[in-house]
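The complex is shown incomplete by one protein chain, all other protein chains being positioned as in the whole.
To keep things simple, chains are lettered A, B and C as they appear, and every chain counts its residues starting from 1.
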Amino acid sequence: MKRPSTYGLMAEFEDPEKLVAAAHQARDAGYRRMDAYTPFPVEGLSSALGFRHTRVPMIVLIGGIVGCIGGFFMQYYIAVIDYPLNIGGRPLNSWPAFVVVTFEMTILAAALSAVLGMLALNGLPMPHHPVFNVPRFALASKDRFFLVIESTDPKFDLQGTRDFLKSLGCREVMDVES
Amino acid sequence: MHERLRGTVNSSEQSPVIEPGYTFASVTDQISAIVLRRGTPLGWIVGFTVSFTVVMVLLFAIAYLFTVGVGIWGINIPVAWGFAIINFVWWIGIGHAGTLISAILLLLNQKWRTSINRFAEAMTLFAVACAAMFPLLHLGRPWYFYWLFPYPNTMGIQPQFRSPLVWDVFAVSTYFTVSLLFWFVGLIPDLATLRDRAPRRAGQIIYGILAMGWRGSARHWQRYEVAYLLLAGLATPLVVSVHTVVSFDFAISILPGWHTTIFPPYFVAGAIYSGFAMVLVLAIPLRKFYGLEGFITMRHIVNMAKVMLATGLIVAYGYMMEVFMAWYSGDTFEWAMTKNRMFGPYGPWYWALIVCNILTPQMLWIKKIRERVAAVFVISIVVLTGMWLERYVIVITSLHRDFLPSSWGMYSATVWDWATFIGTIGLFLALLFLFIRFLPMISIAEVRALLTETEGKES
Amino acid sequence: MSQIFHRSTNTLSKLSIFGALFVLASLAWLIAGLNRSSYITQVWVAREQPVQFSHKHHAGDDGIDCRYCHTSVEDSSFAGIPPTKTCMNCHSQIFADSAYLEPVRESWRTGKPLQWTRVHNLPDFVYFNHSIHVNKGVGCATCHGRVDRMPLTWQTASLQMEWCLECHRHPERYLRRRDQIFNMAWEPPPNQIEEGWRLAGEYKILDPAHLTSCDTCHR
Partner (left out) sequence: MSINHNRLDLASLRARLGSSRGKEYWRSLEELADTQEFQEFLHREFPKQICEWNDPVGRRRFLKLMGASLALAGLNACSRAPAEAIFPYVRQPEELALGKPLFFATAMELSGVGAGVLVESHEGRPTKIEGNPDHPASLGATDLFAQASVLTLYDPDRAPAVTNIGDIRSWSAFLGAIRSLLQAQRALKGAGVRILTGAVTSPTLGSQLAELLKQMPSARWIQYEPASGDGARAGALLAFGTPVNTIYHFDKADVVLSLDSDFLTCGPASLHYTRDFIARRRLEEGKTEMNRLYVVESTPSNTGSKADHRLPLRPREIGSLARALARHLGVPALSAAEGSVAPEKWIAAVARDLQQHRGSSIVIAGDYQTPEVHALAHAMNHALSNVGKTVTYTDPVEAEPADPVESLRRLVKDMEAGQVDLLVIIGANPVYSAPADLNFAASMSKVGLRVHLSLYYDETSELCHWHIPQAHFLESWSDVRAYDGTISIVQPLIAPLYHGKTAHELLAAFTDQPERTSYEIVRDYWKTQKAGGWGAGQTAVAGTQSKPDSPEFDKFWRKALHDGFVPNTASPQRSVSLRTDWTSESVKRSSGPLPSGELEIVFRPDPTVYDGRFANNGWLQELPKPLTKLTWDNAALVSPATAQRLGLSHEIAWRGGEHGQVLADVVELQFQGRKVLAPVWIAPGHADDCITVHLGYGRKRAGRVGTGAGFSANTIRTSDSLWFGSGLSVTKTGGRYPLACAQYHHNIEGRNLLPSNTLNGYKKDPKFAQQEFPDPLKTPSLYPGFQYKDYAWGMAIDLNSCVGCNACVIACQSENNIPIVGKEQVMRGREMHWLRIDQYHKGEIDNPEVYYQPVLCQHCEHAPCEIVCPVQATTHSAEGLNTMVYNRCVGTRYCSNNCPYKVRRFNFLQFADWETASLKLLTNPEVSVRSRGVMEKCTYCVQRISHAKINAERENRPVRDGEVLTACQAVCPAQAIVFGNINDPDSRVAKLKKEPRNYGLLAELNTRPRTTYLAAVRNPNPELEKT
């Protein structure tokens, strides 16, 4: 399918409160395919945009469990199955001694899955993105707050949406060509 | 367009966590400017050159070590562990403060951590890097270091997981990896900021690649914050475990003075103790040099001084319990070791460490001293020295006179021991200089967030 | 601001992450493979020798018993490598003037030993004893392969520790009757495992705990 010429419309706000308010109104107006861009996490913004809970914690939990079991079994296999050796008269399965490495493996696996999971869910890395086409978007990492309604939204219509955004008290509205 | 002055008068009587008069813009500009706009300051060049020269000393010491063998050090039988292990424990300990500030204080929702956590974490990484060198260097046959990792090999033999040294390998490498992730994840938004501000193409591309296309999307922020919080939650038990494991290197053995149950808690406390000392030693000159008093306020200094005082007291308790248990256990060897530690040939070392670690920090009870930046700086250095001495005393005095008087022996470091130790300090500083030159030493995004929150408090 | 990166970099960057992991994994796999390859172990690599000595001819075609040359194999750690005299026993008559054998005759004349290239070479820290193996039912061919089919001799076993361990952990898989030790053509019977256990008992073969103790091979 051919990509539409515009990715969407971008409204620039000067402080987070305005943005959150705008997000609420946009959602009430029935817009769904939209996203907000802020220089730091803004409280209530995600709920305003109607995002639900993330799956990161579940990934981390699974990662942790895998690391834990894998860590212990590795030691058990090496000490008991692979090459059982009498070490200082200690039992082959000296599980108390194996706790430490098991724990470390748990943490390691969990931490890795947290970061990789986050990146994966965010679709990062993604150095190229339409929003970067907007010159003023550079301020998104400084002190400006942006709301973007994407052209793929069913209710999207270039003129109507632009007017709607203007009505939200933004500094200006810009086209985001894809 | 209106520019409302933002700032904070914190509810508490203390000085604010960030001086009034900062806006999102000014915060961003001032911090990123250190990296982007300003040319390299002369001080930086001098500092880096000096530390880099010391790194060269380290490299030479290592080359000589690999060529001739660990015999160039002062170690012998009975004292088969010397500087290498002492420095290892010392550096690892220093590392702990970074993780503690960024992870534990985050969980405890301590706002004042915000402007110091970034370079505290960096410090952690570099300290752990220095520490991790020593276990490798101190091997008799360092080129076989990889035998400590489990991997399928033609010998059909694997590491021995009852050994604390293997625990170390896992603990330290995990610790390093997790700290690195934690640090990098924290950096991503700021890297984006730098990407967007970098004047030159090269900068844009480098920071751009590192930023991985971060664009501050609300969705991303949501997952980001969860992941960051979880990382903190994972790092917290980790940081406690690491020095516990390090203490096992000694506690698991049967040597008098090593074989004690109090080691884990008091090693962890000691680690945080020395770590905060190091943060102060770095923060105080930095804020002066880069004019960051606005971000690293007296509030930070004072709080860290208090943490030092508290952990210092825990350590002091550890010392007392050691001596008490040695006497109370009625164990000939323990008691003999303790007496020898205090009044034997290494007595002066022991008393020096008592002065550095227990007596000196008590001055921090006094508000005036706590608020004198110079005083805190000096005390921190004293504490760092003390903690190094503590490790020296623990390692040497327990080994040099253990069970059989026939094999008692003395230990003294050689020039190569010192070269390696000082060399790692050089490495640590060199890395730190590079960090403050090319990465934002204060988390811009978090400070922005801090501004809104403090504003929220005020209204 | 304008785009810094081209659209394609999105895919590239994602690929590069997996790519890195993939490269690392395959590298590890490569090294593991290399360590077991015949480049390292020299397995299947026929060694050039000063004399084109053919076990195939002597042991195979002529059916000379191993012990005719490797005299001490049954009562010493070292199987023994024949002195020039042993060669001359026959070759003073047979092929007495073949050009191939000039080095042998020269050695016999001058008293300078022949310089063979070692085929099976264990590290100095490994102490292997031939006599105990051949006396406990381990046949020559079990480790040395079908020497009677080798024109020039080569290794058939890697001689790596994992290879030694395999047999020390499961001797029953390899044991044979004592009268078959020097029989190159011996094939394990279908019931080798039961047979192996029986022989292990008969020969009082120590249990794997003993056989895999470090001091069994390392001193």
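Rule of thumb we're sticking to: a contact is a pair of C-beta atoms (placed from the backbone, for glycine too) under 8 Å apart; a residue touches a chain by one contact, two chains touch by 3 or more.
What you are looking at is a predicted structure, and each value in this text was computed from that prediction instead of being measured.
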Out of C:S26, C:Q52 or C:S77, point to the residue that touches the absent chain in the complete complex. C:S77
Of B:L165, B:A232, B:M321 or B:V355, the one touching the omitted chain in the full complex: B:L165
Would you mind spotting which of A:G50, A:G70 or A:P91 touches the chain that isn't drawn? A:P91
Can you say which of B:A25, B:L139 or B:I369 touches the chain missing from this structure? B:L139
Answer key for C:Q3, C:Q42, C:T156 or C:Q192 versus the chain not shown reads C:Q42
Contacts from chain C to the absent chain lie at residues 31, 34-35, 39-42, 47, 71-72, 75-78, 80-85, 107-108, 111-118, 121, 123-125, 127, 129, 131-132, 135-136, 203-204, 206-207, 209-210, 213-216, 218-219
By the contact definition given up top, give the residues of chain A that touch the hidden chain. 83, 85-91, 97
What chain B residues would touch the chain not displayed? 63-64, 66-71, 74-81, 138-148, 155, 157-160, 162-166, 169, 249, 252-255, 332-333, 336, 399-400, 402-410, 412
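Heads up, the rule we're going with is that only the chains that are shown with their structure count from here on.
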Roughly how far is chain B from chain C, centre to centre by C-alpha average, rounded to an integer in Å? 53
What whole-number Å value describes the gap between the mean CA coordinates of chain A and chain C? 57
Sites on chain B at which at least two other chains make contact: 156-157, 195-196, 208-209, 212-213
Going by residue number, chain C touches two or more other chains at 1, 4-5, 10, 13, 165
Chain A-facing residues of chain B, complex: 1, 23-25, 28, 150, 156-162, 166-167, 170-171, 174, 177-178, 181-182, 184-185, 189, 192-193, 195-197, 208-209, 211-227, 230-231, 234-235, 237-238, 241, 245, 248, 445-446, 448-449, 452
Footprint of chain C on chain B - complex, ascending: 151-157, 195-196, 204-205, 208-209, 212-213
Tell me, which parts of chain C touch chain A in their complex? 1-10, 13-14, 17, 165, 209, 212, 214
